[in-house]
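See below for the structure under consideration.
All protein chains of the complex are present and in place, except for one that has been dropped.
In order of appearance the chains are A and B, and numbering begins at 1 in each one.
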Amino acid sequence: MATPVGFFTDTTLCIGCKACEVACKEWNQLPDNPIQFRDSYDNTGQLDQRNFRHVRFVEQATSNPDKPIAWSMMSDVCKHCANASCLEVCPTDAIIRTEFDTVYIQQDVCNGCRDCIAACPYGVIGFDSQSGTAKKCTFCYDRLQNNKMPACAQACPTQSIKFGNLADLRKMAADRVQALQAQGVTQARIYGDTEYGGLHAFFLLTDKPEAYALPNAESAVLPGRNDVPGYLAVAVTSVLAAIGGLVAFRRRGERA
Amino acid sequence: MLTEHFVAAPHWEWYILAYFVAAGLSGGTYVIGTMLRLWGDARDLPASRLAFFISWPLLLVCPILLTLDLGQPTRFWHMLIDSRTAGLAFKSWSPMSVGAWALLIYGIFSTVMFVVALGETRSTPALLSRVSKVAGTLAGRVVMVVGALFALFVSAYTGVLLAVSNQPVWSDTWTLGGLFLASGLSGASALVLLMSRRRPEAAETDEKLLEADRYFIILELVLIALFFVTLGGVLSRVLSGGWLVLWLVVLAGTVVPLLVHWRPAWRQRISRNLGPILVLLGVLALRAVVIFSPQS
Partner (left out) sequence: MTNHWRDIKNADLILINGANPAEAHPVGFQWFVQAKLDPQRGPGAGGGAKIIHADPRFTRTSALADIYARIRTGTDVAYFGGLINYVLQNNLHHESYVTNYTNASFLVKKEYGFTDGLFSGYDPKARKYNTASWGYQIDDAASVAYNAAHPPAGGAVATLAKRDLTLQDPQTVFQLMKQHYSRYTPEMVSRITGIPQDQFLRIAKLVGEMGQPNKVMTIVYAVGLTHHTTGGELIRSGAVLQLLLGNMGRPGGGMNAERGHANIQGNTDHAISWEILPGYLQIPAPQRKTIDEYVAAQAPKKLDPQSWNFFGTNYKKFMVSLLKGWYGDAATKDNDFAFNFIPKPGQNSSWMSIYDQSLKGKMQGLILSGMTATSIGPDSNRVMEALANLKWLVVMDALPTTSSEFWRRPGASPASIQTEVFMVPTTHWIEKDGSFTNSGRWAQWKEQVLPPQGQARHDHWILADLFQRVKTLYRQQGGKFPDPIIALTLKYQDPAKPQLDEIAQEINGFDLTTGKRMSSFANLKDDGTTTAGDWIYTGSYPDSGNLMKRTDGIQDVKTNDPTGMGFFPKWAWSWPLNRRVLYNRASADLEGKPWDQTRPGITWNGSKWVGDVPDYPATMKPYTLDPKAWLPFIMTGEGTGRLFSTSMLDGPLPEHYEPVEAPVANPLHPGQSASPVAFLYSGGGSFGAAKDSFGTVADYPYVATSYRLTEHEHYVTQHVPLLVGLQPHPFVEVPEELAKEKGIQTGDRVRVTSKRGKIEVLALVTKRLAASTIDGKKVYTIGIPIHWGFVGVAADQDPSKGANWLANALTPFVGDANAYTPEFKAFLVDLKKI
């Protein structure tokens, strides 16, 4: 197996230029977005089958007179979770973990059941009605196999998206947080060191994860958490229902 | 602590709703058919047969609905067989995977019981009636009960399937499997009741079915209550606006039949069909509101 790779996306360096979105669309030949005006500079809206990258714009007022607005931009993408909800539920094994430790949907296996969409906690996957399959960031599997870096990271002018060996990136991220903290950016933090066993695409944020539409540590839970309780409830109900059936169906027999 | 969700909806819509209803009722009727044979007497046999007769066609539409809902219907078999390795595709922790297998296996049992029931009717070829005799044996009973376990699963797992996700509402409660089962059994009783209007010999069991339905409804109401309680803050998601109408239908499909069953006096005054029909509408409404409201 090749060494695990990852993305470290440093939102403090993102200028919202969407070069990553465009590069991804070009490389993966994704369809254009429809002409739809939304309520900010973000007309892409979300990650889906058309958009494997999505630059989120988070605008907040601050009390700093020299920086009255915090306009944070974050290039969102599939997190390639170590414990991936999508991979967990996929019934066809269309979703695999590649030799680069990334999460990949095999288009020729997927049958379009959409269970992965229901499962992904980050709303990453979209259903492509053209191909009838689920689609999301491939981590440029085809490029990695040919020793090329992912298109989005290559296009990013400010290196807000850093691509590389996962372990190196984690180290780099920790250093960056430390540097920012030292400069007084006390809100600087990493998202994705621990969530879902460690995200392969992790982020440097300057606010709570919820502000970037990311579930916080407590909320980042796997779908499988409901497996046992769900079946247990079924079992108990079954027993109670059986008792009900026994009472209802048996009694008349006795009377007879 | 409830999970904060930032997810996309899978767009499970009408096919899935229809499938959930069909699976719930098919499994439910199979279970009722089995219970009548296990615990009832000879007079309940027609009703039991009726239950198995209903169960089978409902089962048949299940894979069709499921397949139609797929983006790539011709790859339905990928649910069962790994298209890369040609090995089995089975993941015990994925309700969809388990469900697909359960449906397949349950389908065998359901078919067997359909054949058995068919063989028990007067005008069947000799071969069939001989097969039917086996049903009475211990081995036959074992098969029937194992089938019922799968039937219970098929009727219930759709709720677990929803729960094993990260969608709001669905994944915030552990009650859905039980709830769908209770409602499926209630709906199954109602369906047998309705169908027995055309088969007088099966009407013998009506009272029993009504009673069973009462228990199932009570179970269902308890589970609805638990469902609401477990949802906590997300409750508004299922209770808001237009969804209330569907809940009213659910209410009508549970509380009204319950009251009517309880008060024979009222029962005289209204159509015998009303109760079962309301129950069935409730079954549909319950699944509709659970499936659609979180995705909207």
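Criterion: a contact is a pair of C-beta atoms (placed from the backbone, for glycine too) under 8 Å apart; a residue touches a chain by one contact, two chains touch by 3 or more.
The structure presented is a predicted model; accordingly, all values stated were derived computationally and were not measured.
A.B. asks: In the full complex, which of A:S72, A:T92 or A:T133 touches the chain missing from this view?
C.D. replies: A:S72
A.B. asks: Using the touch rule from the top, list residues of subunit A that touch the missing partner.
C.D. replies: So the residues of subunit A touching the unseen chain are 12-13, 15-19, 21-22, 25-26, 32-37, 39-41, 43-44, 59, 61, 65-73, 157-159, 179, 182-183.
Following the convention adopted for this analysis, only the chains that are shown with their structure count from here on.
A.B. asks: Inside the complex, what are the residues of subunit B that reach subunit A?
C.D. replies: 1, 3-12, 31-32, 35-36, 38-41, 43-44, 69-73, 75-76, 78-79, 82-84, 89, 91, 93-97, 100, 152-153, 156-157, 159-167, 170-171, 174-179, 181-182, 185, 207-209, 211-212, 214-216, 219, 223
A.B. asks: Within the complex, which stretch of subunit A touches subunit B?
C.D. replies: 46-48, 85, 88-94, 106, 108-115, 117-129, 131-134, 210, 213-216, 218-219, 221, 223-227, 229-234, 236-238, 240-242, 244-253, 256
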